[in-house]
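Take a look at the following structure, please.
For this depiction, one protein chain was excluded, whereas all remaining protein chains were kept in their positions.
Labels run A and B following the written order; every chain starts at residue 1.
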C-alpha cells in the first residue's frame, strides 16, 4: 500500500434528480485502515448496533426477519422434514425386507415412496441450499443481512406451511401416490386430493424457492464487501450465483407444467390426454427440464461447502480457483442438456437420445475438474485431518461411485437395461449422499461455531460418520445387483425365488444402520450445550470472512472490512482485530436503523448504504394468505381461495408500498473511512431493480415453457392444429396487442417523464395506462372466445397462453395503479422514482409476453 | 485500469454486465448448437421422411463447424485477455482490476474449452447413431 493520498470518488450528479454520487477516498489506504477507534466511541457504537440488531424477544421472535434467525429456522425445518421422509424410507425397507410381505398395503406403500421422493427433493435438498445460504452467505460476505430480509422470511413461512401440508397429508392417508414425478395419465386418473396436494403444495414451495434464488443472487452481486472483486469472491458465492441462475431457469418449466396439469385436472383441458390431441410426454419433458438441473442444483452447493472446507484443512488457498468457477458455470449450462436421459426408454428417435447421451457424458468433465482441484489443493497444502474432512473423504468415496454409475447410465443402451430398476435407485442415492448429504454434514460440523459459537462433539461425530457410512454402503451397494438381476423400482412387493430376497434383506438391515447414524447426529445437534465452553473464534484457523464475526452478536459484521484477498484472515494484517474494532465501513448506527453496504457488481466499489427491513408481522400474514390461495383449492374451496389470494395480494401491496415510501431522512451518510454514500438510489443501481430483473427472467422461462408446448404438440401430433379448427379472431388479437403496446409505452414514458421532472405527466400516463391494459386484456380473451378448450389440446394450449398473459396483465394493472397512487400522494416523484423504474422493467417483459402470445395464438396456427 | 471510475450509475452497470456475460458466451454457443441439433432432428424425424436424414446430418455437420469456429474465436480472445502481460499462467490473485480482467479471461477460456468438447460430443450421434427409429 502506498502512503500517498488515495484516489477520491465523487462527481456532481448528472441532473438534479439523480442520486448523489459516492464521495470520499476509495480505496482506503493502509493508514486509514490502521487508524484506531477511540475506546469510548467504540463502546457507544457497539451499544447502538446491538440495540438496532437485537431480535424481538419471546413469542414476538416469530416476527423476526434477520438472516441469522430465519436461516436457523429454515435449516432446522429442512432437517426435520428430512427425518420424516427418512422414517418413510425405513417403513418401506421393512415392507421390502422379505418377499410377499404385507406390512404395508399397496396404496400405503405407493404414498410412502411418492412422499419420500417428493419430500427429500422439495422439502430437504433444494430448500437446504436456500437455508444454508440465507444463514451463511452474509457471513461469507461480511454483510449485515441479505438485501430483502422480508422476502427470506416470507419464503420461509411459505415453505413451512406448504411443507407441513404436503408431508402431513400422509398422516391422513390422503397423500399423492403416483410417484414424485407424477406422470400422467396415471396421476391424472388418481382419485382424491393426492395429486392436488402434490401440485399445489409443491408449486407453492417452488415459488418460495425462486424467491430465495432472487434474494441470493442479488446478495452475491450487490452485497459484497468493498474490494471483493469477482475474482476474490469465496467460491461459495460463485456457486450461489450459478445455482440461483439454474433455479430461475429450471423451476419455471415445472411451474408451467403444474399449471397445465391443474387445468387438466380441474377443468378438463386435455393437455396430456391423447384421445383429444394431448400427449403425456409433454409432462415428462417439462418435469425433467426441471428435474435434471435440479440434481445439480442440489449437488453444486455441497461442492461449494467442500470448497470452503478443503483449503482450511490443506492450510493452503484453493488451487485452480478459475477452474472451479469454470466447472460451476459449465455444469450449470450443460445440466440443461441432460433431461431426456430420464426418458431414454420412451421410444424417442435414436439420434435424439444420442444428443442427450453425449451431453450427459460431457457434464462429467466439469464435475471431475472440481474434484481434481480439491485433490490438487490437498497436494500442495500441509494437510491436517479433522472431523469435517472425514465426512468429506466419505462423501468423495460415495460420490465417485455414484458418478461412475452415472457415466454408465448416461450410455443410452445401458440405460435401457437398468432404467427404472434398483440399479438407478442405488445410483441416485450414491450421488445424493455423496454429493449432498455428506458434504452438508461436513458443513454442519465445520460451520457450527460460526452459527452457535459452540463446537459439536468429535466423538459423536465419528460415531455418526461410521454408522451412516457403513449403513449406507450396506444398503445401497447391493442394490446395484438387485437392479441388474431384474428388480424394478416402485414395487410394493416382489415374489420370492428370483434371487432378490437376500439382497433386499441386506438393504433393509443397512437402512437401520444409517438411521442409527442419523440418530447420533440429531442428538449431537439438539443436546443441551449450555455448560460447554465457547469455541475459539476461528477454531479451524480458516482464512475466509465468516470466521471474523462474533457469533454472540446479532449484528453480523461489526464493521464491513475492505477486502484485498481471497483469504483475508490469512493474508491481510490484523484483519479480524480491525473489523471487530469498527475500523471498517458502517461501524455505527447513529440513526438507529439496520443497514448494510451495497457495492458494484464486478469490482465491489461501494455505492450505497441500504436500509434493510426490521422485524415485521406482514411477511407472516402474507405467507399465510398465499398459503390459503394455494391450499384451499385442494378442498375445492375456490371462493375462499380467491378471497385468500386477494388478501395475499393486498398484504403484499401494503408491504411494498410501505417500503416504497420510506424515504431516508438524508441524501447521503458517512459510511466510515471518510466515504459518503447515498441512501436512496433507483434504477439499475438499486437492489430492487435487480430483484425485478431476475424474477422476470424466471417468469419468462415459465412462459417460454408454454410456448415450447405449442411447438411440441406441433412436432409430436399430426392433428395439431386439427383440420378445420376454429382459430382465434385475428383483428381482435391485433387490437389487443396494439392496446397493450400503448400501455407499455405509457409506462415507460411515465418513468422517463418523471425522471425529467414532470411527475404530473407521469401521473397522467399511469392514469390512462390501466384502462388500456384492461381493454387489451379483454380484447385478448374475446379473441379466443370461440375456442372450446375442453374439446382438443389445440384450443386448450391457446387458452393457456391467454390465461397466463391475462393474469400478468392483471399484475401489470396493479403496478400501474401502485405508481399512480404514489405519484398522486407525492410519495413517488422525480427523486424517489425506484418503483417507476421497477414497474417499467416489469412491463418490458409483459410487453414481450403479449407479443409472443398474440403471435402464437393468432398468427402461427394460420401458418402451420 | 481506472479505479477512479465514479461508483454507481447506469453506465458502469452496462460495462460491468458485459464482462460477466462474456464468460458465458462459450456455453451459450454450445447451447444454441444443442438446441438446433435437437430441434432439427425432432422435426425431421416427425414431419419428414427418413430420406432427409442425409441432409439433417450435413446440416448438423455445418452447424458444428460454425459453432466450433465461433468458440475457437472466443477462446482466442479470452486467451489474449488472460495472458495479457501475465507471466505466471496460474493465476495468483491480487486486488487490482487487472487481475479481475485476467481472471475473467481465464474463466472464459476454460469455458470455451469445455464448450468446444461439448459441441463435438453433441455432433457424435449424427456420426454413430443416425437413425430415427
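Quick notes on this one:
Everything below uses one rule, namely that a contact is a pair of C-beta atoms (placed from the backbone, for glycine too) under 8 Å apart; a residue touches a chain by one contact, two chains touch by 3 or more.
One rule holds for everything that comes next: contacts and distances are computed from a predicted model.
Candidate names were "Transketolase", "Branched-chain amino acid ABC transporter permease", "Cytochrome c oxidase polypeptide II" or "Ion-translocating oxidoreductase complex subunit E", and the UniProt protein name of the unshown chain is "Cytochrome c oxidase polypeptide II". Note that of A:61, A:186 or A:526, the residue touching the chain absent from this view is A:186.
In the complete assembly, the contact with the undisplayed chain comes from A:491, out of A:34, A:61, A:266 or A:491.
Contact with the omitted chain, checked across A:419, A:727 or A:751, is made by A:419. When the missing chain is restored to the complex, the residue among A:37, A:83, A:174 or A:376 that touches it is A:376.
When the full complex is taken into account, the listed residue touching the unshown chain is A:354, out of A:162, A:354, A:606 or A:628. Contact with the chain not shown here comes from a single listed residue; of A:61, A:106 or A:771, that residue is A:106. Hidden from this view is one chain, which touches chain B at 90, 113, 117, 121, 124-125, 127-131, 133. Looking at chain A, the residues touching the absent chain are 105-107, 110, 177-179, 183, 185-186, 189-190, 274-275, 278-281, 316, 319-320, 323, 327, 345-347, 350, 353-354, 357-358, 361-362, 364-365, 368-369, 371-373, 375-385, 389, 393, 396-397, 400-401, 404-405, 407-408, 411-421, 481, 484-495, 498-500, 503.
Note that in this section only the chains that are shown with their structure count from here on.
Each chain gets one centre point, the mean of its Cα atoms, and the points for chain A and chain B are 26 Å apart. Note for the complex: chain A touches chain B at residues 7-11, 19, 21-22, 26-27, 227, 229-232, 319-323, 325-326, 329-330, 332-334, 336-337, 349-355, 357-359, 361-362, 365-366, 563-566, 600-603, 605-608, 678, 681, 683-685, 715-716. Within the complex formed with chain A, the chain B residues making contact are 3-10, 12-13, 16-17, 19-20, 23-24, 27-28, 30-31, 34, 37-38, 41-43, 45-47, 90-91, 93-95, 97, 99-100, 103-104, 106-107, 110-111, 114-115, 117-118, 121-122, 124-126, 128-133.
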